[in-house]
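For this view, one protein chain was removed and the others were kept in their places.
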Amino acid sequence: MAEQIAYGGDYNPEQWPQEVWAADHEAFSLARIDTLTVGVFAWAHLQTGEDAYDFTTLDAIVARIVAEGRKIVLATATGALPPWLAKAHPEVNRTDFEGRRHRYGQRHNHCPSSPVFQRLSAALAGRIAQRYAGTPGLIAWHVGNEYGGACYCDNCAAAFRLWLRARYGNLDRLNHAWNATFWSHTFTDWDEIEPPSALTEHWRGPNHTAFQGITLDYLRFTSDAMLRNFTDEKAAIREHDPSTPVTTNFMGMYRPIDYHRWAEHLDLATWDNYPPNEHAQARMAFTHDLMRGLKDGAPFWVMEQTPTTTASRDVNPVKRPGVLRLWSWQAVAHGADAVLYFQMRQSRGACEKYHGAVLDHTGRTDTRAFTEAATLGGELERLGDATLGARTPARVALLFDWDSWWAAEISDGPNRHVTYPDVVLGYHRALWEANVDLDVVPVTADLAGYDVVLAPLLHMVKGDLTQRLAAVVARGGTVLTSFLSGRVDVDDNAFLGDDPGGFTSLFGVRVAETDAQPRDVANPVTLTDPDGADGGAALTADGHLVMEVLVPEGADVVGTYGADFYAGEPAVTRYRPGGRAGAAWYVGTQLAADGVAWVVRTALAGHGLLGPYPDEPELEVSVREREGVRHSFVLWHGEEPVEVAAHTSGTDVLTGRVIAAGETLRLAPKDVLVIREG
Amino acid sequence: MAEQIAYGGDYNPEQWPQEVWAADHEAFSLARIDTLTVGVFAWAHLQTGEDAYDFTTLDAIVARIVAEGRKIVLATATGALPPWLAKAHPEVNRTDFEGRRHRYGQRHNHCPSSPVFQRLSAALAGRIAQRYAGTPGLIAWHVGNEYGGACYCDNCAAAFRLWLRARYGNLDRLNHAWNATFWSHTFTDWDEIEPPSALTEHWRGPNHTAFQGITLDYLRFTSDAMLRNFTDEKAAIREHDPSTPVTTNFMGMYRPIDYHRWAEHLDLATWDNYPPNEHAQARMAFTHDLMRGLKDGAPFWVMEQTPTTTASRDVNPVKRPGVLRLWSWQAVAHGADAVLYFQMRQSRGACEKYHGAVLDHTGRTDTRAFTEAATLGGELERLGDATLGARTPARVALLFDWDSWWAAEISDGPNRHVTYPDVVLGYHRALWEANVDLDVVPVTADLAGYDVVLAPLLHMVKGDLTQRLAAVVARGGTVLTSFLSGRVDVDDNAFLGDDPGGFTSLFGVRVAETDAQPRDVANPVTLTDPDGADGGAALTADGHLVMEVLVPEGADVVGTYGADFYAGEPAVTRYRPGGRAGAAWYVGTQLAADGVAWVVRTALAGHGLLGPYPDEPELEVSVREREGVRHSFVLWHGEEPVEVAAHTSGTDVLTGRVIAAGETLRLAPKDVLVIREG
Partner (left out) sequence: MAEQIAYGGDYNPEQWPQEVWAADHEAFSLARIDTLTVGVFAWAHLQTGEDAYDFTTLDAIVARIVAEGRKIVLATATGALPPWLAKAHPEVNRTDFEGRRHRYGQRHNHCPSSPVFQRLSAALAGRIAQRYAGTPGLIAWHVGNEYGGACYCDNCAAAFRLWLRARYGNLDRLNHAWNATFWSHTFTDWDEIEPPSALTEHWRGPNHTAFQGITLDYLRFTSDAMLRNFTDEKAAIREHDPSTPVTTNFMGMYRPIDYHRWAEHLDLATWDNYPPNEHAQARMAFTHDLMRGLKDGAPFWVMEQTPTTTASRDVNPVKRPGVLRLWSWQAVAHGADAVLYFQMRQSRGACEKYHGAVLDHTGRTDTRAFTEAATLGGELERLGDATLGARTPARVALLFDWDSWWAAEISDGPNRHVTYPDVVLGYHRALWEANVDLDVVPVTADLAGYDVVLAPLLHMVKGDLTQRLAAVVARGGTVLTSFLSGRVDVDDNAFLGDDPGGFTSLFGVRVAETDAQPRDVANPVTLTDPDGADGGAALTADGHLVMEVLVPEGADVVGTYGADFYAGEPAVTRYRPGGRAGAAWYVGTQLAADGVAWVVRTALAGHGLLGPYPDEPELEVSVREREGVRHSFVLWHGEEPVEVAAHTSGTDVLTGRVIAAGETLRLAPKDVLVIREG
């Protein structure tokens, strides 16, 4: 096998008679498919009882793949329970948020705290590892599948209490953390604590809780409980295979699991890219960067994407011509070293019967889906190993924090319409439209290498983050935060001082009032460049949802409200502590996109970090660099052709064309250039 | 009793003191009410314990009706459980889709698999039959009431497993039918199978299932389980009465029960006509035809309709003047031999307190409701026995299939906004507006008598249907199908070949891509008559929701898309295999009404089947024929008066007026003519 971007995807030949397998592999060769993920949902046919394993089919599948010379991603087969297990041990089924013990059905359906599940899943992973470790072409172990959801059963309640004991040590500390005196909640025995659900602290669903503390801790506990499922299986694999990377497929910006808590336990980050629609380019770029940020910038894999259409949405369009190629190259541009599909052959029945695949029900190789996949396979082959292991040279960091996500969205007040992704993606989009290479990093990340750090809606401030942000400013860098940031500590209790409690001195500003308004109310904010020559207003942009009335305590006023009783009061400020170069921006309202873009570009201006095509927001440029070699990916997401001056000299790897910096590039819709610079 | 259309309805004198009964009957005579349905909800007062029956009140009710010389429809009284039974045997109460065992309440509330219910309901039906068989005027037995709903209890789970054993014989066949390998669902013991519910395979309600196979089978099982309740009671009746027709009241186009599976077990089809609003004329016509189709075109009964208003809707308007008469005659026009109301006297309390009745709370006979009912009674008397047993001379068939309904709507992908009734009613409306006499028939129907057969959205193709449709084409007939037809087999597994798998060769076309779009996206389809002289476009009509890109394999292109990346590609085709007269139309998108009308009229054109007033879409004409005598019903649904040329000579039965073909008929809004032709 040549070293190149792994290309292929999920393959379930156990669902088909063996005569189909030959046609499959013939087609795979046509499309340059070199990697197959097998066994993800194979538990039922690998194990038919507690002590009854049967690897006959999997042996044959693996043998055939080896014979064909392809690479293998081998699953531990625990993505769905087999019926016999669910029947024999009802505890392995989840109890949902409504308190209902489920019976057998669906997938991703195990209780993470079930001792039976823990024992049998690890045993299966161990058996599989024992049998297939060392298989030629085995490039990764795929544990479980798309971990997610939550369980509220008595086993989980017991595990939660143990988790709390480990976190708090004693009930006094727990009661203080949860502010339990409020509403008579002082716990006097660990067993009094119930999982927060529709039967206990919640109403109107998971975001409405009487006690944010217990809900936040249950979110953390659930993430940890599933992580334990992963590490149990990983440990079982490691008994038989000391080195092949072990991973599982994440789901991008997925709220239930704190991937930052998981990252250190994975050898490799991978994720499944199912964007909500065909206008999700910026969002996908963000998510690629978030996934890359899990392992300190190391390349990740796209473990799944659909070649054509999904089936699970209310409306499932096919991908338009060229989209598969464009999005696949976008993944590579942001750090992917594998581009994999779900799946190779379309399901015969059940709920993914209409989910697209490289091969359709007929197995035709003249479909648009197959043809586009084969074309892409050829291009990836042409690129070869050029970008494997390459990194993104980012000088801008965007903080992302599951705790803040949870805390902001389970808060009662001020405004339920504020969502963490909306705000974070708003700031990301401003960076993306300016072609800025950036990292999306956890709040614990080393910030020493960044000139600019954005921390929008960072509701919760933990550990030494404030100091590390202050250090960015101290060395001349820029930091930015927004409304509702710095409000609560690690336990979701308010800082007992002026808002933004965790950030007041860093940003030189305090919040006098926090007003909230319905979605259809806008308050125009007039923004003025604090370093502008004439002091004239640069832009008026609408503020929405939350309007904090700011009182500068050192900061300069950059934006003021234009309406309501706080018209004329500060809405946006910038602080240069000690008058030095560093800057701390505070944005007290949810600005519309033009306002965010203005703030971000103004903040970036002094650092020379704007990308090459800031005036073409749909023209994406992203760089990967390895040992001094830079590949510049140019991706045109617009609907019409465009002409721009080349931002660099080099050679387009896909066509061999030599490009001189400054020459006119004519890009058709969905065009891709992969320019080896130099 | 004179032979005539049965006229009357539900009568519950047990809810009233006996002094009211005399007033009731006096009023009935005024209104020519000759038929009363009694005992539908009488279980509690007929049986007060397992062995305690009391027929005193029913005896008196029946005796009084007999004395008045009216006809009786006698219920088996099992439409609602009595409290003592629900308390003594909690198993008779249903467990709902959410897994909640219900307690006593409402009606139509029994678990169909409950042994106790099965035993006691049959026992009660037998007792009643034993006592009242041979009662003068007894014209039908009414078993249960509006069967429907579903249960998910352990008794149902056990019965479902038995049903599956009978269907599949062994688990290998079941696993194959359900494509169980997908998501690790291979069953190794029948007891592992759980009813598909919110606790097992479903999310977001009954239409979202991980496994279509089990859900489809549970729908079939539920229909059969309730059918067994019906046949249990029928068998008990037949022990005492060998011949009086046994029926139950259906609910028209009602998804939970496959009435085609029931039809052979009923001696007579009856249904309750509660249209959603006052613009449901076409829908009611369709439903009458569907009900008539249950018994091969034999006349049916309208078992219930409201004289004035419903109570169960959010908004319950009164029927406008003339509407009761117009709709009642529409029922007769489509094959009704009975026109019955729910109910005769308005309830004193509970949830039907405001449901309209022939007699209101006061018992006035000068209300509009009573007056209109009495006028209609007089007209029906005038018609006499003229149409009893008459048939509809249809040469067009519209296929209707519960399996396709279920399969299309529980499918994941391509588009949840597609509903089976929308599509079928769309094609029906085109026929109705063209005044075409038609039958709505099951897919197993004998198609030999039809010139044109429409099979819109026939997602599932079973048995020899394709061959029977091909035979229609072979003898010069026309068939038509639409997008998403022919996709799955009887188990809801995809045909492993080009789409429409079951239909590809018949229609001479294959589907290259199936795109789906949100409700607000339209793709203009340009339609051109394939037999037109100039080849010019006849019409451009919008396609919605699903756009199949077609590849003709023999067929002529009739319509092409005008937008998106498949602009110019075929959307509608017509195939004349062997160049002969027969034609097979395929419509690859959900055309707007004008497009459907164009396609339907073009397809009908060669068969001379357009009705007499195709340019007056709201003028309905429907024919009933018996022994060579034709009655032509002319129903004017428009809001304004209209003038048309009489399409036939004859005599209006209602007025005695003699009509000459071609003379001008002036019709006021809601006018009805019943023309005895000749």
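Letters A and B mark the chains in the order given here, with residues in each chain numbered from 1 onward.
Just so we're on the same page, contacts are C-beta pairs under 8 Å (C-beta built on N, C-alpha and C of every residue); 3 or more make two chains touch, one makes a residue touch a chain.
This is a predicted model, so every value here is computed, not measured.
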>> Considering the complete complex, identify which of B:Arg320, B:Arg475, B:Arg519 or B:Arg657 is in touch with the unshown chain.
In response: B:Arg320
> Which one touches the absent chain: B:Ala6, B:Ala27 or B:Ala42?
Replying inline: B:Ala42
> Per the definition of touch given earlier, which of B:Pro82, B:Pro442 or B:Gly588 contacts the omitted chain?
Replying inline: B:Pro82
>> Considering the complete complex, identify which of A:Glu513, A:Asp531 or A:Glu663 is in touch with the unshown chain.
In response: A:Glu513
> Residues of chain A in contact with the chain that isn't shown?
Replying inline: 98-99, 178-189, 191-194, 196, 198-203, 209-213, 411-417, 488, 491-499, 501, 512-518, 545, 565
> For chain B, which residues lie in contact with the unshown chain of the complex?
Replying inline: 12, 14-15, 41-45, 48-49, 77, 79-84, 86-87, 100-107, 308-318, 320-321, 346-355, 361-362, 364, 367-368
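One rule holds in what follows: only the chains that are shown with their structure count from here on.
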> For chain A and chain B, what's the span in angstrom between their mean Cα positions?
Replying inline: 49
